[in-house]
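Following: one structure in structure tokens, then a few remarks.
What you see is the complex with one protein chain gone and the rest in place.
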Amino acid sequence: MALTDETDLVRTEEMLLNVGPQHPSTHGVFRMVVKISGETIIEAEPVIGYLHRGTEKLAENLQYSQCIPYTDRLDYVSAMLNNYSLVHAVEEAMGLEIPDRAEYIRVITMEMNRLASHLIFFGTYLLDLGAMTPFLYAFEEREKIIDMFNELCGARITYNYMRVGGVKFDTTPGWLEQVDAFVKRMKGEMVKYRQLVTGNEIFLARVHGVGAYTTEQALGHGMSGINLRCTGYNWDLRKKKPYSIYDRFDWDVPLGSAGDCWDRYILHMEEMEQSLRIVEQALQQIQPGPVMAKVPKLIRVPAGEYYSGIEGTRGELGFYIVSDGKDKPYRLKIRRPSFENLQILPIILKGVPVADMVAILGSIDPVMGEVDA
Amino acid sequence: MFGFLKGLGVTISQLPKKKVTVMYPEEKPDYPERYRGVHRFIPELCTVCNQCARICPTSCISLSGSRDENRKLRIETYDINFDICILCSQCTEVCPTEAIVMSDTFELASYTRDDFYLDMHWLHNNELEYERRHPDRAIPETDVQKKAGN
Amino acid sequence: MNFVWNGPMIAFYVLALSVLGAGILMLSVRKVVYMALSIGGVFIGAAGIYILLGAEFVAVAQILIYVGAITILMMFAIMLTNHKAEEEPFRWTVRNATAAVGSVLLALVLLAVIRSTTWPVQSANLNLNGGNSNPVAIGLVMFKQYAFPFELVSLVLIVGLVGAVILAQERKEEE
Partner (left out) sequence: MWTWNNLWHWAGHPLSWPGFVGMLVGAVVILLLALLVVMYSIYWQRKFIGWMQWRIGPNRVGPWGLFQTVADVLKLLVKEDVIPANVDRTLFLLAPIFAFVPAFLVLSIIPFSAHHVFTANIGIGALFYVAISAITIHGVMLGGWSSNNKWALIGGMRSAAQMLSYEVPLGMSIVGVVLMAGTLNLNGIIAAQMHTVWYVIPQILGFIVFVIAGTAEMNRTPFDLPDAESELVGGYHVEYSGFRFAFFMLTEYVYLLAMGGLMATLFFGGWAGPFLPGWLWFAIKIFIFFTFQFWLQATLPRIRQDQMMSFSWKLLLPLALANLVITAVVKVLV
């Protein structure tokens, strides 16, 4: 970066700065030990593990259905997708046939949850950059999604809604109409967000060319989701390895090119619009029917090893099940996208000012519950 | 060049918009029927089948019962260690008689951990409170009798 | 010497004492930041004396440049660079003793010169500014009477500035 050359003129004392674990912009209990010279970071070392709860180990002593509430607490801003990823892995392993309506409800809730998660990204990212109003606007819309989820499954954050073979409840009367009204309203809100933030010169100056990395770097660090697509690499599991009923909808995968904070930001915004498109089509196609398949009371996965990954809000969210044929997994490995995405931090944080550190970390959008599992 | 002016326009145009604040302690949010708040418990319905205790992922439920003069199982103690309960509602899902159900009590804060040991008495009181708040959602007395009789 | 106890006189002694006090403080404190701060005090006191002398423009310029910029820059340098924050405790060495004797001698000579000079006695209603307000008078003097020296000084400053940049640049290349 240009900044390093300028600051080379003055020899300043190097300083070890401890960012976090209780820092407003580390998005949870994340800690970074950065060595700074003036305001330029010369070395950054992420420290994780403050939110470790041993989910994978706990799962070894739990039945598959008991694992579901624990997945809520991984990526706590998009719990629906976590729920789905686990039940999807189990269903794949058992070879279950899922009723159509259940799949539609799953897709609607997952995409709505993705929307809610991206709204949090939008709000908190702008908060990191110093603008506070978008945060409140975004949270108000998210509140509406959460209220709908509350009506559907009885919780606002930890839904525990998906079940092996379907979903826990059918929709309440009028719920689908609520979603429809929300989708219409949200399209107007998106226009407002663009006016409020996307054209702002200060915002553009803060994100353009900041924290850029190449496709090779991203792949080398196992990044996925928006953090990979922002480099221009077309990789969306919903298209590449279609699961559920995503092949029935018409939508696009937005791609970036530069791999900087701007691309990541704009991809989040565009993905929100794509999610709205998917929900809209799902609402048109959904038919009445059962929401639960015929599933044995005690779920047993046949012995063997199974992996199934879905496109989570932050990247490839996968559950790897090693089963010995009992009702509990022998080993459950969770591929948490935030964990992989964070690995690139020491590289892209080198040579950036402290202010950009916050912008870069925010744009990678990690959720600590998922990183530490 | 002047994109930030558009942003200024957006914020100022929101001035007359209806405010979304809920005046919380005076005005409580209306939670839907499926809402998973603190449990409520109907002792007459419980058959002491222990399914809830077994399904609970955090093992926070403990209960005991004994047979009465009709050789029917009657619940004696029913405790929820609310410290570790994650409100997943698996217990209500497996309960065959719907003796343990969720309420819309959501104010969980307390000064001591002891307050989080919810015994049968507390849980039953919560049920009575819930019925008082939502008369329409209460189970009719006849239904309770019928289910308890089975 | 006769003392007149009017407002300006009291103000003068208060200011002069605070200037001296700040100066002594600067020499006696051991922490470099405190020294920089005391020198700021000296500058403010000097500005006060300028005001007493009716040179308010100079006073404000003094605060703006010396207190607002120079002292800050000094503190910047102190706070941001690698240095020892405190001086060694004072010890009498030959060098220090020589310096002390020299300073006392200098002070004596200065005092003698000041006492022996006959200062022009100012009449009370002498109009120095020619009826203009302070900044106007300064402007007139600077841009009419002394326009050429003024430009020359600014040229010298520019040369100094460019020289400083070049010096800093060269050092970087050596490394």
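Order of writing sets the labels: A, B and C. Residues in every chain begin at 1.
By our rule, a residue touches a chain if its C-beta (ideal position, glycine included) is under 8 Å from a C-beta of that chain, and two chains touch if they have at least 3 such contacts.
Keep in mind that this is a model prediction, so the values were computed, not measured.
Peer 1: From the touch rule at the top of the page, work out which displayed chains the omitted chain touches.
Peer 2: Within the full complex, the chain not displayed touches A, B, C.
Peer 1: Out of C:Ala69, C:Ala107 or C:Ala147, which touches the unshown chain?
Peer 2: C:Ala69
Peer 1: Just checking the interface: what residues of chain A touch the absent partner chain?
Peer 2: For chain A, the residues touching the absent chain are 3, 6, 15, 17-18, 23-25, 39, 126-133, 136-137, 140, 196-197, 200, 202-203, 205-206, 353-358.
Peer 1: To test your reading of the contact rule: which positions on chain C touch the chain that is missing from view?
Peer 2: Considering the whole complex, chain C reaches the absent chain at 7, 31, 33-34, 37, 40, 44, 56-57, 60-61, 63-64, 67-69, 71-73, 75-76, 79-80, 133-135.
Peer 1: If you put the missing chain back, which residues of chain B would it touch?
Peer 2: 4, 7-8, 10-12, 14-15, 17-21, 23
Here is the rule we use: only the chains that are shown with their structure count from here on.
Peer 1: Farthest chain from chain B, going by mean C-alpha coordinates, please.
Peer 2: Centroid comparison gives C as the farthest chain from chain B.
Peer 1: Chain A to chain C: how many Å between their CA centres?
Peer 2: That pair's centroid distance is 62 Å.
Peer 1: For chain B and chain C, let me know how many angstrom lie between their CA-based centres, rounded off.
Peer 2: 76
Peer 1: Of all residues in chain A, which touch chain B in the complex?
Peer 2: Residues of chain A touching chain B: 62-63, 65-70, 72-73, 133, 140, 143, 150-155, 158, 160, 168-169, 172, 192, 195-202, 204.
Peer 1: Report the residues of chain B in contact with chain A in the complex, numbered from low to high.
Peer 2: Residues 1-4, 6-7, 9-11, 20, 31-32, 34-36, 55, 57, 86-90, 93, 102 of chain B touch chain A in their complex.
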